[in-house]
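A single protein chain has been removed from this complex, and every other one stays in its place.
Up next, subunit A:
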Amino acid sequence: MQLTVWTYEGPPHIGAMRVATAMRGLHYVLHAPQGDTYADLLFTMIERRDARPPVTYTTFQARDLGADTAEIFQSAAAAAYERFRPEAMIVGASCTAELIQDDPGGLAKALNLPIPVIPLELPAYQKKENWGASETFYRLVRALSGPAPASGTARERADGRRPLCNVLGPTALGFRHRDDLVEIKSLLDRLGIDVNVVAPLGASPSDLGRLAQADFNIVLYPEVARAAAQYLQKTFGQPMVETVPIGVRATIRFVEEVAVLAGVDPAAVLAGAPSRLPWYSRSVDSTYLTGKRVFIFGDATHALALARVAATEIGFKVVGLGTYTREFAREVRAEAEAHGIEALISDDYLDVEAAIQAAQPELVLGTQMERHIAKRLGVPCAVISAPIHVQDFPARHSPQMGFEGANVLFDTLVHPLMMGLEEHLIGMFREDSEFHADAAPSHLGAKPRPAPEPEPVTSITVTPAGPAPWAADAEKELKKIPFFVRGKARANTERFARERELALITVETLYDAKAHFGR
């Protein structure tokens, strides 16, 4: 058992629902107990969809347990076909149905429906949401993309048409998938490339039957679409682009890679200043952003991209990097190494909380779950990855990808921080009744925050031995350091004292440590 205060991903059948709801003409029959229909709300409320997800739940109850749950499943599947007449159907079990072992795949097959019925094996007690989405998409592509060409058939492009690609990965309930797609389609169009199929978002089962016609595949979200793209590469010889275009440099690299595969010239698309981020970041009022300590956590795609943007495009110092996506742990570890830190690979919220507390960042870039941690620690926070809630499905255009995505990122990352002038003045004058070191940034309109020095969290102790005690005047001197760097100053001073086995931390110790560590 794992104590889970917040979970970073839902169970795998939610991933399957994200694929089914993204598509058209596909129905999902899910063997699940009464109550699992809460998942509808993810789509109707959080994503504000205007139609019910194409999911039929068996919603069995205690009185149904026993012999007739299988029959309930079969009649639900038959009724769903009659009512919705989908082009294809996926069938599977939720975590509770997995325990009663009714074999939805076999039961659905026995119905002999005149459409493809694809069984999903999603082990709910081992795997999670993104894996479920990836597996579902892979199974659909495998079942519906058609037979492999005879061996030795070379891929050739029909004369006179523009290069053609598939865009794979966007789903329902994806973080900014709607707007990322707008950006990517516009880039492709300006490069002179046509889109064959976007999937799963907006695709029908018959669209999946046309996937093989494209010259190559673009994988926007590897967590969802890498497995399917690898299958297409193996089966139809379609190369794939896996560079995720989040951030200015990543977008440039993406455009160049796509251009090579399509055989087009990217110069026109890259000319001029396609994003405002570089200038905003170079303008002098961004100077104070230099070296601000940032902790980054999310799915692998967004965590990796944001680490690069934060370090090389905004000038922050990445002091923590992690992901809950174990499948991509290797990439995240390598990236963390480049920042001189060790990656945190965990889906345990309490581990993440402890790591953030230990790293003492001035900004947290994370998920909806890191908002809880940041609130507890009084640290500014911005959301860069799922899991997210309703406020991160905004009405306005807000991509993360492409050149406009970079503009959005600059605003998102800088907004929670205290503005430059205020930061300077608080460093100078500490006793103002309105603007003081413990106050929240005034542009956020918040009341002064109480300034708790957060007590250590959980069973994970960061320090092997207790720190030396603080002399009263040293403690008072520490209070003169602005709130957002005070935690770091305290940790550094205590470390300095421990390494030198000092019995008491004095004002001198505080300044010796400051000189030793620099900012």
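Convention: contacts are C-beta pairs under 8 Å (C-beta built on N, C-alpha and C of every residue); 3 or more make two chains touch, one makes a residue touch a chain; residues count from 1.
In this text, contacts and distances are computed from a predicted model.
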Answering from "1,2-phenylacetyl-CoA epoxidase subunit A", "Multicomponent Na+:H+ antiporter subunit B", "Glutamate synthase (NADPH), homotetrameric" or "Light-independent protochlorophyllide reductase subunit N": the UniProt protein name of the missing subunit is "Light-independent protochlorophyllide reductase subunit N"
Which of these touches the unseen chain: A:Y28, A:F60, A:F236 or A:F483?
A:F60
Give the residue, chosen from A:R83, A:H397, A:H415 or A:H516, that touches the chain omitted from the document.
A:R83
Which positions on subunit A touch the chain that was left off?
1-7, 9-11, 13-14, 33-38, 40-42, 44-46, 48-52, 56-65, 76, 79, 83, 94-96, 99-100, 123-126, 128, 350, 368-369, 371-372, 375-376, 387, 389-391, 457-459
